[in-house]
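Note that this complex is displayed minus one protein chain, with the remaining chains in position.
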Amino acid sequence: MSTPLRVTIWNEFRHETKNPAVQAIYPDGIHHTISQALQTQAAAAGSAIALRTATLDEPNHGLSEEILADTDVLFWWGHCAHGAVADSTVDLVQRHVLEGMGLVVLHSGHFSKIFRRLLGTNCSLKWREKAEKERLWVIEPSHPICQGLGEYIELPHTEMYGERFDIPTPDELLFISWFAGGEVFRSGCTWRRGHGKIFYFRPGHETYPIYHNGEIQRVLYNAAHWARPSMRKKDVCPNSPELEPLPKPPASFGSAGIVQSAKDIQ
Amino acid sequence: MSTPLRVTIWNEFRHETKNPAVQAIYPDGIHHTISQALQTQAAAAGSAIALRTATLDEPNHGLSEEILADTDVLFWWGHCAHGAVADSTVDLVQRHVLEGMGLVVLHSGHFSKIFRRLLGTNCSLKWREKAEKERLWVIEPSHPICQGLGEYIELPHTEMYGERFDIPTPDELLFISWFAGGEVFRSGCTWRRGHGKIFYFRPGHETYPIYHNGEIQRVLYNAAHWARPSMRKKDVCPNSPELEPLPKPPASFGSAGIVQSAKDIQ
Amino acid sequence: MSTPLRVTIWNEFRHETKNPAVQAIYPDGIHHTISQALQTQAAAAGSAIALRTATLDEPNHGLSEEILADTDVLFWWGHCAHGAVADSTVDLVQRHVLEGMGLVVLHSGHFSKIFRRLLGTNCSLKWREKAEKERLWVIEPSHPICQGLGEYIELPHTEMYGERFDIPTPDELLFISWFAGGEVFRSGCTWRRGHGKIFYFRPGHETYPIYHNGEIQRVLYNAAHWARPSMRKKDVCPNSPELEPLPKPPASFGSAGIVQSAKDIQ
Partner (left out) sequence: MSTPLRVTIWNEFRHETKNPAVQAIYPDGIHHTISQALQTQAAAAGSAIALRTATLDEPNHGLSEEILADTDVLFWWGHCAHGAVADSTVDLVQRHVLEGMGLVVLHSGHFSKIFRRLLGTNCSLKWREKAEKERLWVIEPSHPICQGLGEYIELPHTEMYGERFDIPTPDELLFISWFAGGEVFRSGCTWRRGHGKIFYFRPGHETYPIYHNGEIQRVLYNAAHWARPSMRKKDVCPNSPELEPLPKPPASFGSAGIVQSAKDIQ
């Protein structure tokens, strides 16, 4: 077996501790359900995976320099407590993504600090909770994230997210959702930031059993593999020596190569 | 004459007050030189322009809600005091860009808080001060920002910026620089963020008379027109009523359309 | 008034001469209806426009070097006779687009020779004629093509086009359609090819009165202005003299600067 894919699943884990309807669906938390799903998918594929979870109310939100350095791909689920995530944790995660760590942002994570930080936009959208039908059309069936799917994924009861979704144009648009109530949404989008790969995937919500759906689980598994980095690389901004011999600048430039007088104004 | 294009030029304005070599080139500040250049270009084109400047050491850095609401395009030059820009000002500028205001970031502004905030990356690069030759090749001669130029712009003495420039893939790549010392750089890049258009343009530096160059001035003028917004739009994230009649969800969903029990787990 | 925008509307014009149901909607041809719509929109905006039409069964399909050289933006509607368009005409139109002429491809024009030639893909899709409702969501409200629209355009009865639409990733995705029968479609897409701007717009069909809709007409008018070229530029592939002095290559390279022997194999 090859080197295991190291995945850390971060979950806000607040709804599950307070709301019996949510507990009924995710008794051990959304992170636990996703972790089990990835384990099952990896076992079926005969592929090694090393799973870890982290939640908001653990010390440092369950994340650290050591854990992220040991993480290939981080999943992120949050909803009602985005503001409770410390800015220092957002800084830490951003740095690791820019250095190469993959990031999979789920559903209401569109409003998380880390997603907005990496994209630079508001990431706002339309929404509605009416248990309506969603059909996710596969736009790029040959993309690694879409392997094993048919023409679409159908979810009988979901929260609606509608356009305009305030995001930078995705590098790749993999899914567009149709909703019974009349809206559409760019539900699967990829971006590169620094050396890291980011995938946003719309389906989910604490009050719908979306993460129990086998096709959704397949997308999450595919995304984890797709986002795996080929390398990690620290940021630098070096003063670089010349690679080709440079002529001596005119006398009005000093020895440091910068202007010493106004004589050179064109 | 049509409605004037409203431009605000923001400048750090620190080098010019302290360094005689810089004063020799930009006695009234880089912002003043750019303002005059845009005025001259507009007059030559018979086009109306309304110019304003703002600097770091004015109260609130010379910027406010009222000024930005009255600004079509903001220019940004900073170098040695990026950290002195208040986060509240960065928040304000980001919001206006996302609502539609254009932003032109110049040279060492690559490391400004506002540029990194909007792009989400480190925006680091290689650099060298050796007064070397730069040749900016025009990659998209039919783009509005490149009108009036030849195949390239040549600058006899510049600071070098080299790849890898840590930015998200630009929507449009307009200029690539060749440097005598052996490097290349993506010197003219556009991105859309929210409803605002962003242009980064590499040439500049306080110790070279770059903003006195007529072709550089032409690019700045073109960029101001290109970045002008067609509209301003506030951010919203609305709960939206359905546009098509929705069927009643199963009984296990409550009246709010959310799951009440685990029966619906797929 | 400024220089008029010169638009040529090309129409296959076969359905309208044979099918009474189509004649009832477009008695003088789809090209005539679009031409009138652009005229009306231009008059309302106080903007000058010069309109011309051309059809398949005219000599040379109504197009020539002279006409295209005098055209800023070409509209293209075809459906049942794509194969009847001469390859020499496709060559001619392609060359003018690459030199800067704008191109607006409508509805079933997705299968035209010129659209497939410029995009390089099959441009296939799903389709259904059931007079169903379409809602075109505006994804980029601040784009020039979307000016004057609300959040969406609603068409009560249309032919359906569904994903996957086999196109290269658009530079800009402006509209996504929702269809009552359950599909979605990237209905408004832009690409640059050479110096020309291309806009594909889905709505239309000979048996639905789509081009009589005021919002659709507004999009067509906006698109004509957006696609207007800033310049026209002939293609060249020049042997270029060096801009910097080059050292003499080793003796194993001849005077033409090419290898004369195997000594330089690394």
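Residue numbering begins at 1 within each chain, and the chains themselves are lettered A, B and C in the order written.
Quick note on the criterion: a contact is a pair of C-beta atoms (placed from the backbone, for glycine too) under 8 Å apart; a residue touches a chain by one contact, two chains touch by 3 or more.
The structure displayed is predicted, hence computed values, not measured ones.
A.B. asks: Using the definition of touch stated at the top, determine which of B:A50, B:I67, B:L173 or B:C237 touches the missing chain.
C.D. replies: B:L173
A.B. asks: Give the residue, chosen from A:L63, A:C123, A:A180 or A:L246, that touches the chain omitted from the document.
C.D. replies: That would be A:A180, which touches the missing chain.
A.B. asks: Return the single residue from C:I25, C:L56, C:I176 or C:A227 that touches the missing chain.
C.D. replies: Here the residue in touch with the unshown chain is C:I25.
A.B. asks: Any idea which of A:P141, A:G214 or A:P250 touches the chain not displayed?
C.D. replies: Looking across A:P141, A:G214 or A:P250, the contact with the absent chain belongs to A:P141.
A.B. asks: For chain A, which residues touch the unseen chain?
C.D. replies: Counting over the whole complex, chain A touches the hidden chain at residues 100, 135, 140-144, 147, 171, 180, 192, 195, 229-231, 233, 243-244.
A.B. asks: Hey, which chain B residues sit against the chain that's not shown?
C.D. replies: Residues 135, 137-141, 151, 162-164, 169, 172-173, 176-179, 182-184, 186 of chain B touch the chain absent from view.
A.B. asks: Which parts of chain C are in contact with the chain that was left out?
C.D. replies: 21, 24-25, 94, 98, 111, 117-122, 124-132, 157, 160, 162, 166, 168-169, 171, 180-183, 191-194, 207-209, 212-214, 235-244, 246-247, 249-250, 253-254, 256-262, 264-266
One rule holds in what follows: only the chains that are shown with their structure count from here on.
A.B. asks: Of the chains shown, whose Cα centre falls closest to the middle of all protein Cα atoms?
C.D. replies: B
A.B. asks: Report, in whole Å, the distance between the mean C-alpha point of chain A and the mean C-alpha point of chain B.
C.D. replies: About 26 Å, centre to centre.
A.B. asks: Round to the nearest whole Å and give the separation of the Cα centres of chain B and chain C.
C.D. replies: About 30 Å separates the centre of chain B from that of chain C.
A.B. asks: Two-or-more-chain contact residues of chain B, please, as numbers and ranges.
C.D. replies: Touching at least two other chains: 171, 180, 192, 243-244.
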